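Every protein chain of the complex appears in place save one, which is left out.
So, chain A:
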Amino acid sequence: MDVHTKIDVEVVSQLAKLPLSEAEKTKFSIQLEEIMAFVDELSLVDTTGVNETAQVTEKNNEKRDDIAKESLSVGDVVVNAPQSEGSFIVTKGVFDES
């Protein structure tokens, strides 16, 4: 790993679908470099033979019976959508650039 990891804010913000102003891109570039310099110290920790911990419960593959139960009504589902038509939520076109 690079000693000084630099995040390409332009690329990452597109991956994250996170619109940023030019001023934000500049500010975050500097701040993120400082933060990554801090977390980079983890590379020095010896983790040979150590398994990952994804979550700390003893649980695995929690299942339920495949039976439909009462859930939110359609009205409840669309009520907070900025744009809706009846039981449909209106979205931007997939191929529209915005």
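Here, contacts are C-beta pairs under 8 Å (C-beta built on N, C-alpha and C of every residue); 3 or more make two chains touch, one makes a residue touch a chain; residues count from 1.
Note that contacts and distances are computed from a predicted model.
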(request) Pick from "Glutamyl-tRNA(Gln) amidotransferase subunit A", "NADH-quinone oxidoreductase subunit B", "Acetyl-coenzyme A carboxylase carboxyl transferase subunit alpha" or "Ferredoxin" the UniProt protein name of the chain that isn't shown here. (result) "Glutamyl-tRNA(Gln) amidotransferase subunit A"
(request) Can you list, in ascending order, the chain A residues touching the missing chain? (result) 1, 7, 9, 12-13, 15-20, 24, 28, 31-32, 34-36, 38-43, 45, 47, 50-57, 59, 62, 64, 72, 76-77, 79-82, 89, 91-92
